[in-house]
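A single protein chain has been removed from this complex, and every other one stays in its place.
Which chain is which? They are A and B, in the order written, and residues in each are numbered from 1.
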Amino acid sequence: MSKKQTEILVGGFVVLGMLAILFLALKSANMASFSFHPTYRVLARFDEIGGLKVQAPVKSAGVTVGRIADISFDNKSFQAVVALDIDRQYAFPTDSSAKVLTAGLLGDKYVGIEAGGDEKNIQAGESIKMTQSAIVLENLIGQFLYNKAGDAGKDGAAKK
Amino acid sequence: MQAQRSPIAQTDDLLVSIQDVTFGYDSRVVLSHVSLDFARGKLIAIMGSSGCGKTTLLRLIGGVVTPQSGRILFSGATVDTADRAALYALRRRMGMLFQFGALFTDLSVYDNVAFPLREHTDLGEAMIRDIVLMKLDSVGLRGAAELGIAQISGGMARRVALARAVALDPEIIMYDEPFTGLDPISLGVTANLIRRLNDATGATSLIVSHDVEECFQICDYAYLMSAGRVIAHGTPAQLKASEEPEARQFIRGEPDGPVKFHYPAEPIAQALGISP
Partner (left out) sequence: MNPAEITAVLGRTVIDRLAGLGHAAIFFADLVRHMFSSLRRPYLTIAQVHAIGNRSLVIIAASGAAVGLVLALQGYLTLSRYGQADSLGLLVALALVRELGPVLTALLYAGRAGTSLTAEIGLMKAGEQLVAMEMMAVDPRVRVLAPRFIAGVLAMPLLGAVFSSVGILAAYVVGVWMIGVDEGQFWSQMQSGVDVVKDVGNGIIKTLVFGVASTFIALYVGYESKATPEGVALATTRTVVISSLSVLFLDFILTALMFSTP
């Protein structure tokens, strides 16, 4: 095998490998962690965030508009303080509301923003005032059982 | 192009000097306090039975192993204390023929002989081609230049290795058991080659072998070793006339003598249970 032939074959091998890597990176994966759009940070306080994690998406009308940047606990108000990095190209009115929602029925938690009607837009550093906490399954079940028990009690009392 | 000759004055006309060298591994001593001198331009044989330490001598000269005590001088420079760069510079002036050739199996005959030229000189391919063909011609294998190593016989392999060993025209050529396992014709060819090369190039030749007859036919001087010591040395004529018992036994090939025939054991009468 001549030197030239070997070099050509090796070059081909390297190209093939690179193509495979590119294929994996582009066709099979998303570039979500690569969005380089500038963002602005907005805060939101929740009584309960459920399993919300940092890097979870922030969506509005189902479209991802940003990411959760930080989650911390306020020891005075005993609320969760969530920092949202929203894409600069999207502006929301100051009276928008933020809810902690679940993707699918039992999926990961994310934050959904519903736009309000105010003329002014929320600026970096400000807080979203209206928030709705996550629905925690245990509380739901507990409520359900409690209600059921309550109904049974009423029926029982009515029957007597 | 070639490595520079050492500016240090040569000691007499001695090219290599082994001075009071002791070498061994944890378990055993291979050489104990041996001293040998090899004069420039001469063909010297180092003989002895297997395990007497003769191959180790070649490795000591080449700096592959270092002695526990003593010095090894090559053209005035100390081999055993040389650092890597200095050692490499010395090695470029040596040529070594390994017992089975040690050719590079992934290269052709031509590329094997060209290897030292390509590594250590800046000569162009045309010049290298001339030198390689000349070296192969001197060992009679110019026609085999394009063959692969797998395609040549053992005897041919050794000749190619010889051509490779002399590619840079070294000052010393060391042969590790060059006569072992050769048929009579190849024996004659090899012995002849070694002698002719020595005379033609003026290099010093060191042969490690236990073939007394072939060595005596071509060497100028010989050392006889046994169990890590030099037991006799001299010209072939002097050695043949030696009175030293071990030397006599070795040179004449006598089955019994200082080197016993019987492996140490109790007397046979005792082993067979016969009372004497």
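Basically, contacts are C-beta pairs under 8 Å (C-beta built on N, C-alpha and C of every residue); 3 or more make two chains touch, one makes a residue touch a chain.
Quick caveat: nothing in here was measured; it's all calculated off a predicted structure.
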| item | value |
| --- | --- |
| Touched by the hidden chain, restricted to displayed chains | A, B |
| Given A:Ala20, A:Ala124 or A:Leu145, the one touching the chain that is not displayed | A:Ala20 |
| Residue among B:Asp83, B:Glu119 or B:Glu243 that touches the chain left out of view | B:Glu119 |
| Residue ranges of chain A at the interface with the undisplayed chain | 3, 6-7, 9-10, 12-14, 16-18, 20-21, 23-25, 27-34, 53-54 |
| Chain B residues touching the omitted chain (full complex) | 62, 64, 87-89, 91-92, 94, 96, 98-100, 102-105, 115-116, 119-120 |
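Keep in mind that, in the parts below, only the chains that are shown with their structure count from here on.
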| item | value |
| --- | --- |
| Averaged-CA centre spacing for the pair chain B and chain A, given as whole angstrom | 78 |
